[in-house]
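Removed: one protein chain of the complex. Kept in place: all other protein chains.
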Amino acid sequence: MSIRKIVTTLATVIVVLSMATAAFSADVTLLNVSYDPTRELYSDFNSDFARYWQKKTGQKVTIKQSHGGSGKQARAVIDGLEADVVTLALAYDIDAIAEKGLVKPGWQKELPHNSSPYTSTIVFLVRKGNLKKIKNWDDLVKPGVAVITPNPKTSGGARWNYLAAWAFALHQPGGNDAKAKEFVAKLFKNVPVLDSGARGSTNTFVQRGLGDVLLAWENEAFLAINELGPDKFDVVTPSESILAEPPVTVIDKVADRRGTRTVAEAYLNYLYSDEGQKIAAKHYYRPINPRITTRLAKVKLYRIDDKAFGGWQKAQKTHFADGGTFDQIYAPGK
Amino acid sequence: MRLFKKHNNVLPGFGPTLGITLFYLSIIVLIPLSALVFNAAGMTWEEFLSAVTAPRVLASYKVTFGAAMIAAMINSFFGVLVAWVLVRYRFPGRRLVDALVDLPFALPTAVAGITLATIYSPNGWVGSYLEPLGIKVAFTPLGIVLAMTFIGLPFVVRTVQPVIEEIDVELEEAAVCLGASRRQTLQRVVFPLLLPSILTGFALSFARAVGEYGSIIFIAGNMPMVSEITPLLIITKLEQFDYRGATAIACVMLLTSFLMLMVINLLQKWSRRFTE
Partner (left out) sequence: MPASLPIPKKEKERAQSEPDAVRWLLITVALVFLALFLLLPLAAVFSQAFEKGLSVYLNALKEPDTLSSIKLTLVTAAVAVPLNLFFGVTAAWAIAKFTFPGKNLLITLIDLPFSVSPVISGLIYVLIFGLQGWTGPWLQDHDIKIVFAVPGIILATIFVTFPFVARELIPLMEAQGKEEEEAAMVLGATGLQTFFRVTLPNIRWGIIYGVILCNARAMGEFGAVSVVSGHIRGMTNTVPLHVEILYNEYNYTAAFAVASLLAFLALITLGVKTLAEWKVQLQLENK
């Protein structure tokens, strides 16, 4: 192999690469950086929006998707992944992006309903027949029940799981922070595997056959049943849970620089339209528009903004930062 | 060799080749790695120390280095055995087996992790037989050892194999002539010859195992204090937007791998002197 040959190969590759990029820039493209469980929702929604947008403006829009753990995705955007919009699992992650100046402060007031076009909650997925008779949160701390959840330190969904259990214990008769902490600690003693993401946990529960119950996003639980066989699993909705509000926002810096603000805003607004809400409902999210029917059971839902948690910034600090209540569960000598 | 050292080397190209090597090395390896050190240097010494010696971090060192040590020992034992069998014995399919040894080099780590988890989980091909015996592999520290053994195996085989091939059979014959039993021959003649290469293979497989991430997270269970490896903690720190803490732990790992490799290279130098 001569040097000349290497140089020619390199040159060819560079030319091919630049041609490939040139071909892409002919259309308007949006990049939606999202978290794991929304893959199916957005691949459905994107094609619907593209149709709507072309009909309305004549412009052809291609939406690229990127999925991963919510925190990891936020970090990628902070480090320069050029997302026009983000649709993440929790406001805390978008706050982190806003902190770096990529999103204007007060972003959560830009769109209706805390910028969350759909909500969800945490439910249980159990094996068919529910042999361990798991009905509610207090069944999870019984000895001999194996609970599967991802690690709250690395997974946004797991943080909702954790807080839902906390809220349940707190609202029991005579409940207080100390009792809630004890309850959650007992629950995590029953966890044999901590995967780093929600999808990892589902795979552990479904593919590896580990655990009696999976704590999951409501939409994930139903998706798992649809994808992997209704004859194998059941969804159990507990009497109370937490209201998860996955927020969306335009990344101002990127959208302004790329000149995609109009279409990016239209994209997010379309999530609030009847069509958008119907698609969300179809994928087992809870639509915020009360006129859109949903198949999901009514649950008493606590909110992250309740006095018990005081919003994401405070909850993160109390529970999930280094040395927080979650770390204390696994502190040595316990 | 000695003779030429004193004279000027007649071969050309030392300047340019060394120049290119250093340049490329700086761009690809040194400057990027220095970013790590600079990032961690933003911390005070106390912050750094508390970041790298937190109980969970210490536990992860124990898990990572402990499992890597066990895996490297398993690999040293079976690696030497496999190398010996491949070089000394003839049996059908030997070439095929020989080629197969490199598989962990070539198979992507994520695929390896998913596959190992599939096989060794309680409902897997092997795991379902181990489960009734009370042996749990996947999602326990044992799973970490398993994944590390998988990725580290070729290193021992491939470092020991050429040395066995080189062993002068006459040495063994001489030993027998002098009245040594086969066992004695192996113990006193063959083993000392192999020792440097076994150590090198051990160190290489250890060094590789310590840094491994992709295949382990799928099978480890990732329980804090029990089966959480150090690279996963780096990721965890990053998820909390704690870049400094992440780079601090990364620096510790980097230093460890550098020292390991330094030892390996000295070992190789020593072994070359030993065999020549």
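Points to keep in mind about this one:
Order of writing sets the chain letters: A and B. Residues in each chain are counted from 1.
The rule is short, and it goes like this: a residue touches a chain if its C-beta (ideal position, glycine included) is under 8 Å from a C-beta of that chain, and two chains touch if they have at least 3 such contacts.
Note that this is a predicted model, so its numbers are computed, not measured.
For the chain missing from the display, the contacting residue among B:E47, B:D98, B:E131 or B:D242 is B:D98, taking the whole complex into account.
Between the chain not shown and the residues B:V52, B:A175, B:L199 or B:M223, the one that touches is B:A175.
For the chain missing from the display, the contacting residue among B:L36, B:A54, B:L193 or B:M225 is B:L36, taking the whole complex into account.
Among A:N130, A:Q172 or A:Q207, only A:Q207 touches the chain that is left out of the view.
Listed by residue number, the positions of subunit B touching the unshown chain are 1, 4-5, 9-14, 16-18, 20-22, 24-25, 28-33, 35-36, 39, 78, 81-82, 84-86, 88-89, 91, 95, 97-112, 114-116, 118-119, 125-126, 149-150, 153, 169, 172-173, 175-179, 182, 185, 207-208, 210-214, 230-231, 234-235, 238, 243, 246-247, 250, 253-254, 257-258, 260-262, 264-266, 269.
If you put the missing chain back, the residues of subunit A touching it would be 1, 3, 6, 9-10, 13, 16-17, 31, 36, 39, 64-68, 76, 78-82, 100, 197, 199-200, 202-203, 206-207, 224, 227-228, 257.
As a working rule, only the chains that are shown with their structure count from here on.
Rounded to whole angstrom, the centroid-to-centroid distance between subunit A and subunit B, based on C-alpha atoms, equals 37 Å.
Per the touch definition, subunit A reaches subunit B in the complex via residues 69, 71-72, 74-75, 78, 96, 151, 153-154, 191-196, 204, 207-210, 320-322, 327, 330-332. By the touch criterion stated above, subunit B contacts subunit A in their complex at residues 54-56, 59, 117-118, 121-124, 138-139, 217, 221-225, 232, 235-236, 238-242, 245.
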